[in-house]
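Complex shown without one protein chain; remaining protein chains in place.
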Amino acid sequence: MKPRVLWIEDSARLELRNLAAPVYSSGRFDFNLAENVTSAVNLLKVTSFDAIVVDVRLPPGVDPYWKKLYQNAGADKVNAQLGIKLLHWLINKDHIIHPDDPPNGFSANQLGVFTVENREDIQDELDALGISVFCQKTTGLPDAILIKIFDTIIDHKPM
Amino acid sequence: MTDIPFGPIVTLILFPAVYTPLAAPREIRAVILKRKQWIITALIPIFMSFIFLFLAMFYVTRNTSFSEQIWYGLILILLLIDLSVAIVMSYLFNTYDGLVQQLELEIFSSLKKSGKLNKKSVSDLLELGIKTDSWQIRNLILSSMTRIVEKTCSHAEYRGESLEALLLRLVEVFDADSSGNLQNFSMPADMIRSIIFISKDRELEVRDDIQDSVRSLGGLSQIVIKKAESQPRKVDEIVFRYIDVLDMTATLHLGSLNQVSQVLFEIGIQAISNNLTHIGFIVANKLNMLISRDSLPQKIDKSLIASYSLGIISHLWSDNLSLRAELTKKVDAIIPYTNCPIGEAVDRSMFFFMNIMGFETADKLLAMKVDLLKSKERTHKKK
Partner (left out) sequence: MHPQEIDIPFDPIITLIVFLIGVPALVFQSMSPDVRRIFFERRRLFAFLFGLIVFPVLSALVVSGIGIYTEINSNPSAGASAAEHAVRWIIVLSTLVVVILIVAIYFPLRYGRRQGVLRLLEREILWNLWLKGRLPEEAVEDIIDLGKNAESPQEKSMVLQTIHNLVLRTCKHRSYTGDNLETLILNLHEIVIVDSQPANLENFRMTAEILQAIAVARKEIQHVADLQRTVKAVSGLGCAALMKFEFGLEIDNVIMSFIQTLSLINYIKPLDVIKNQHIHVMTDVSEALFEIGSLAAEKQRDFITVAALDKLVTILCQTPMTKELPPHILNELSADVMGLMAHIWSEGDSQKEFVRRRMPDVQECLGLSISRILGKACFHYAENSQFATANKLAQMAKDLKLKRKPLNN
């Protein structure tokens, strides 16, 4: 069985094709993509994943609760940091974030963060969540960066 | 009491409340009703009318001999108030000028307060631009957008990631234009140029706004190129301007180099498939210039730019036998930057495109490689 992986990314501007296509091309993963928090939660509700890579700046999707969180932060992805909130909800089962129960069976070592933020900016959050896999999105990244991140999470290595 | 001509007075007093929602044209009514200002604008003249009514009543009770004249005077004043309401409302809520100005004010006020754009107002502004059939109105809206961009970028708290709401949907405003008129297409170039220059002046990193700008220029180029049949010269002029802005972006913001190369490649492919070979050729030149720039720091990976450059050359190669000598020179110029022999360089580029599902380009690269190697072999044998 191929490892089932999920990339939660609003890839409006970082070309989706350049980063996701090599994952499909490799044929090594059962690769899934969610481009907002609602879609990600839908996927997480129905199946488990060997590795999940999350962006910090995510749009909420249509779910009213995530939407409210987003609007409370001034409808601004940078301020809302829904990616971090999603992780807190999943790992710490924080019901203040969302009243529903999060899907079970998630641990920090299945998760990685791939975002434009500097590591220093979110290090406290990463420590609180126990996430050790982090990669900053910059323009000169190799095409196979996502494959590398998935491999790192699956092999339980830090990054 | 019965002498008071209440019928006309009441009608005149209530006129602003009924006039405003009904007078707005259908296409902008939704945007108007969303904004509560029209209620205030309608209520102010009503209150003024009431004040005049009470004043009239006061004078009538004091001076009964002139009561009829006072009432006629009041009706005249109310008529004047309604007339000014009709004029003001027609401007504010009945024309695009007024509405655009109002939206702009809303956006500026949120910018002043929070340093961020009011997304709803921006969306309404874009919506007006998408819906309108007239290029003049679109011009009005784009001018307003240019002012918004300049003001946002000049804001003290601007960090290069405030214009997403505006830039990502800019393409839709142009895509909705079915008139074939290219009058407004040069405006985004100026808009984006200001983002690039201001970001450079303030030494901002390459963040969302520059990336969105680059992508918007790519999307806009594709729309313009599709209109090449009707106005080839104008299309050339606009696309060249976009290419220049892209070049400038890559020069001033090195972090955008890869993205600029990708967008240039996409413009080139689209141009070639629309028989605008000269644009494809200019794109190939630009990519060659980008890779060969002395100012590029060593740490920058040039293989990606080389791949895009070889990719565009392969598209030109397959359709233009007459250009092949010139294109061979271009390939030769790129090879030193790839640090490998020509066959391997083309192979790498081919696998890059296969990896990102650019199958058509990969095919063309393969064909070009076969031709190039044969030609090199022939030259070698002759020697």
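Per-chain numbering from 1; labels A and B assigned in written order.
Following the convention adopted for this analysis, a contact is a pair of C-beta atoms (placed from the backbone, for glycine too) under 8 Å apart; a residue touches a chain by one contact, two chains touch by 3 or more.
If you're wondering where the values come from, they're calculated on a predicted model, not measured in any experiment.
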item	value
Sole residue of A:Lys45, A:Lys68 or A:Arg119 that reaches the chain not shown, by the stated touch rule	A:Lys45
Touch with the omitted chain, as defined above, among B:Ser216, B:Asn288, B:Ser307 or B:Thr328	B:Ser216
Missing-partner contacts on chain B, residue numbers	1-2, 4, 6-7, 9-11, 13-14, 17-18, 21-22, 26-27, 29-30, 33-34, 39, 42-43, 46, 57, 61, 123-124, 127, 130-131, 168, 171-172, 175-176, 215-216, 219, 222-223, 347, 350, 353-354, 356-360, 362-363, 366
Where the unshown chain meets chain A, residue by residue	1-2, 11-13, 16-17, 20-21, 24-25, 27, 30-36, 38-39, 42-43, 45-47, 61-64
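By definition in this document, only the chains that are shown with their structure count from here on.
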item	value
Geometric centre distance via CA averages, chain B-chain A, whole Å	30
Residues of chain A defined as touching chain B within the complex	12-15, 17-18, 21-22, 24-25, 74-78, 116, 138-140, 143
Chain A contact footprint on chain B (complex, rising order)	114, 116, 119, 161, 164, 168, 206-208, 211-212, 215, 255-259, 262, 300-301, 352, 354-357
